[in-house]
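Left out: one protein chain. Kept in place: all the others.
Order of writing sets the labels: A and B. Residues in every chain begin at 1.
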Amino acid sequence: MSAFLALIGRDLRLSFRIGGGPFLGLGFFLTVAGLLPLGIGAKLDLLGEVAAGFLWVAAALAALLSLDRLFQADAEDGTLDQLALGPLPLEAAVLAKSIAHWLTTGLPLTLAAPVLALMLNMPEQGYGALALSLLIGSPVFSLTGAIGAALTAGLRRGGLLLSLLVLPLFVPAVVFGAGAVSAAIGGFDTSAAFLFLGAFSMFALVLGPVAGAAALRIHLS
Amino acid sequence: MLRYANPKKFLDLSGALLPWLWIAAIGLMGWGLYQALFTVPPDYQQGDSVRIMYVHVPSAWMASFIYGFMFIASVVGLVWKHPLADTAAKEAAPIGAAFTAVCLITGALWGKPTWGTYWIWDARLTSVLVLFFLYLGYMGVWAAIEERAKAAKAAAILCVVGVINIPIIRFSVEWWDTLHQGPSVVRFEDGKFAPSIDGSMLWPLLIVAVGCTLLFFALLFVRMRTDIAQRRIRTLMAQKAAS
Partner (left out) sequence: MEFGKYTTFIWSSYGVFAVLIGGVIVATLVSARRTRRRLEALTDEQGRPKP
């Protein structure tokens, strides 16, 4: 367990040192939240309608930004081999790195979401659903993203391929997550949406580390 | 590796089958499509646009069938490590991608005159689009990783993960659609106009579909034989360089 936490801590420290940690993600969100009104014209009604979906897409993009670096440095400097030989099962190591990744991308967004929703004139009935759906669903981007990152670890220009690979995995989270907020705003029952979102998150929690570790082993052998 | 160097049984079998596969494939497809264009009567509801169905629906079937084939081949490659399994999956992908692209484009061309729109983000179309991206990603993985064994494993993992995901995507968008439009939604059920299709219109469809399937196997065999030959060439070149 301590090895698990140590790995998370190490990744967090590295992300601070290299990329400003969660502040990079936050900066990204503020930028895009500021650009959207400028891009579509500051029509408040329109903004409010697209805000939920837009924030969900922003969460996906923010995760993608740093995903290709997830295993890159480790593949290059030999840490990957250490991880494979170390006390943690490789699946647990992948999970730890995914958690660290989420802490710097998904979590900041979840916390900042109400403020961003305000900026984008989202109807207030959606705020709670937005925060909750991001909390439950944004880990999906880090968990399933790790699969893509593992498959493309060590490749030059792997980033473009990575986006293509994880797109199918991101879709259900975005659909259910934005759908939950949409349902809340419309006054419908949100329980189905949250159930599906939660189920998919659980699924990602298992699939991500398992498939990610399998993909990493390819690069190790 | 040496055992792979000359997979004789496959080469013999495929070589014997290929001429027949080509003849049957081209023959059936030609006959089916000829009927589709010239002898099938216009549909009661959709008029002549239903002729598009005869290229669109078989392409859709092939898109799914080929991906399923790749899934099985990938699993065989991962679990039993049969070298031809990886080759089969690798060489099937471009064929599947082509059929998927045809499906998407002809679907749009069918949708515009009949339903008024080229595209709609419903469950079916969205999941076919994602399937197309899966094909591209799969081919991208093979292209990006240089070592063949590694590329094969990575691509296989991607394929397996993708198979699990497509039904989930389909379900998620279906759920979203019912949420927003209610159950009585007009669905872009391209191809499934069962009520208005009668027997005489169905036969050419099946003929084209079988023809496309045979074409797939013909192309697959040729591509696999080419791949085997290319690997042999590489071995020979390496031996030459060493001597």
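To be clear about the criterion, a residue touches a chain if its C-beta (ideal position, glycine included) is under 8 Å from a C-beta of that chain, and two chains touch if they have at least 3 such contacts.
It should be emphasised that the depicted structure is a prediction, and the values quoted were computed from it without experimental measurement.
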| item | value |
| --- | --- |
| Which displayed chains the hidden chain touches across the whole complex | B |
| Residue among B:Trp61, B:Phe99 or B:Trp175 that touches the chain left out of view | B:Phe99 |
| Residue in contact with the excluded chain [from B:Ala24, B:Leu78, B:Ile120 or B:Val222] | B:Val222 |
| Hidden-chain contact residue, picked from the options B:His56, B:Lys90 or B:Lys153 | B:His56 |
| Touching residues (missing chain, whole complex) on chain B | 33, 37-38, 47-49, 51-52, 55-56, 59, 94-95, 98-99, 101-102, 105-106, 109-110, 112-113, 215, 219, 222-223, 225-226, 229-230, 232-233, 236-237, 239-240 |
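We adopt the following convention: only the chains that are shown with their structure count from here on.
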| item | value |
| --- | --- |
| Separation of mean Cα positions, chain B and chain A [Å, integer] | 31 |
| Residues of chain A that touch chain B when the two form their complex | 147, 151-152, 155, 158, 161, 164-165, 167-169, 171-172, 175-176, 179, 182-183, 188, 192-193, 196, 200, 203, 207, 211, 214-215, 218-219, 221 |
| Of chain B, residues touching chain A in the complex | 126, 130, 133-134, 136-137, 140-141, 144-145, 150, 153-154, 157-158, 161-162, 164-166, 168-169, 171-173, 175-176, 179-180 |
